[in-house]
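Missing here: one protein chain of the complex. Every other protein chain is in place.
The block that comes next holds subunit A.
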Amino acid sequence: MTAIVVALNLALCFAGLSALALSLDRHHRDAFLVRAGAARARTLRIAGWAGIGLSFAAAVTLEGWNFGSVQWVGTLTGAALLVVAFLSYRPGWLRPAALLALPIALVALPLALYG
């Protein structure tokens, strides 16, 4: 079920990249009007890399090294473009959108595994 795995990858990459973007002062200010404190920025950074790492692990486990990695790079690009679009047009929506991506990933994971 490649389409489900693509959805799972997109959701995880999007959540991860959103956290990474918000860990940067400029984008944190765009979204929340204040700078991220050092601790918050670090938490966001760790969460962000974790999301991206999880997405890669899911892609490689579910699709194999060759397909999984190709597909993962594609979803990373798609998700990053989405993050940029949010930051540029609706920065305030980035956090809710990223939080919404997590349950989507949670639904997609069992579907991808057993669907």
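Keep in mind that, in the parts below, contacts are C-beta pairs under 8 Å (C-beta built on N, C-alpha and C of every residue); 3 or more make two chains touch, one makes a residue touch a chain; residues count from 1.
In this section, contacts and distances are computed from a predicted model.
*Asks:* Out of "ABC transporter permease", "Xanthine dehydrogenase family protein molybdopterin-binding subunit", "histidine kinase" or "PepSY domain-containing protein", flag the one the UniProt entry gives for the chain missing from this complex.
*Replies:* Answer from the record: the omitted chain is "PepSY domain-containing protein".
*Asks:* Decide which residue listed in A:V34, A:A57, A:V84 or A:L99 touches the omitted chain of the complex.
*Replies:* A:V84
*Asks:* Mind listing the subunit A residues that contact the chain we can't see here?
*Replies:* 2-3, 6-7, 17, 20-21, 24, 26-27, 66-67, 70-71, 73-78, 80-81, 83-84, 87-89
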